[in-house]
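After the structure tokens below, expect a handful of questions from me.
A single protein chain has been removed from this complex, and every other one stays in its place.
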């Protein structure tokens, strides 16, 4: 039964990646300064078309034309927050999928409130680490140690389900094992290597990849999210075979994502349905 | 005749690169957040001295001291636009060459108007892809798919000539083949590899390199622009021989740009005069 389900996920992930490559969805990214380079290169390597536009002067013209929107609060400030909210509102109005990365949401009361406000604008997917998802579910000011996860992701399953149910979003939790839930089903994505956490912005980059995958399969956001997490993880595993440290892993990961073929994706993707 | 002309361009490109290395021109860059790292590293690898200063509080002191100014609207916002205009005004007043990259100019009415306003401040060179140059020439709100080119660059020759004539700038159009025109002459720069389009900010980086080349040969902006495009393309070609994907190409391109020697430049530069 489990093996049978596993056999379905590899082709599904490959179908998602192939669609991204063929359709080259346009992804608007309003993301933090640290991650912009890696995020854009991740999207390009997967075959998507990134556009880093954030100004409220442009969003009314531009957001209706994109295939998905990605919002990341990593280097949040009060002059970027209105831009994020406006873009999220327009995306929702035009039925565009949009994805939220609530980086370090517990770092301040301002940031937590900003994330809660954004979640009220109906993201399609929320992806964070365990601390972030727990903080959002608790909706109280906690303390996140930087942008790293200080909880095991398994601790966060209940929090994720709760957040999915209250928000209507698919919720993904990154950690030693990644989980994705719509509040009912829980899917585990078991690819990736620990050293990816020693590269800044890999979490941000995979959230952007989720936006690209959801852009080409918006009605199956849970499946698209699991595929994106697994495909990124496979690229990391292959990259790790050539890496000497985090910086060469970063390079080989992107190269591998660009070069992934059908046989590799189908044989290596590990997604499990519990 | 054509072969004879070709023989002139290799030594000219090498002379430009050598001058940049020897004179290390100071290039002020007011550019988008995504491209800052690659842009600074491209300038350093070519021997120039990048300075990412954008504040209107600093420009009156600083811009008169630079050798060229580079403005890129990739992550435009209303609080950066006055800084761009002020720097362009000061550059023009002090007879410093300045170069504009009108990234995704058709993405919004705000952005198109911003680019037109900047062009009225007399850039020395404008470099874009075919969609961007056509949008500027048409001066009407079009739609650019992200920051990628969705037109072949050959389609844009007439638009580029028109823009060059109306603006007084040298106009460069990137694509499968790059073109440079002053409205009268059209020069083709035929180096580079397709995978460079899978690396974010290569277009931004080569525009910064144009600024460095124009800085050391301001009276021959067309020739300096063609040289910069060709030299960057040669670095990409050599990088591609070692690359496994877009991220390793990015690394090898910069390494190659740093290491280019006279024999390589002269033998590989392909610039054609039509």
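Letters A and B mark the chains as written, and numbering starts fresh at 1 in each.
By our rule, contacts are C-beta pairs under 8 Å (C-beta built on N, C-alpha and C of every residue); 3 or more make two chains touch, one makes a residue touch a chain.
No experiment lies behind these values; they were computed from the predicted model shown.
**Student:** With respect to the chain omitted from the figure, which of B:22, B:65, B:120 or B:263 is a touching residue?
**Tutor:** Considering all chains, including the one not shown, the answer is B:65.
**Student:** Tell me which residue among B:57, B:120 or B:263 touches the hidden chain in the full complex.
**Tutor:** Touching the chain that is not displayed is residue B:57.
**Student:** From the list A:11, A:64, A:82 or A:109, which touches the chain that is not on show?
**Tutor:** Here the residue in touch with the unshown chain is A:109.
**Student:** Determine and list the chain A residues touching the chain excluded from the picture.
**Tutor:** Residues touching the hidden chain, for chain A, are 32-34, 37-38, 74-79, 104, 107-111, 141, 143, 145-148, 198-201, 243-248, 250-251.
**Student:** Give me the chain B residues in contact with the hidden chain, please.
**Tutor:** Contacting residues on chain B, toward the hidden partner: 26, 33, 36-37, 40-41, 44-45, 49-55, 57-58, 60-62, 65, 79, 250-259.
Rule of thumb we're sticking to: only the chains that are shown with their structure count from here on.
**Student:** Could you work out how far chain A has to rotate to sit on chain B, using CA atoms and steps of 5 degrees?
**Tutor:** 120
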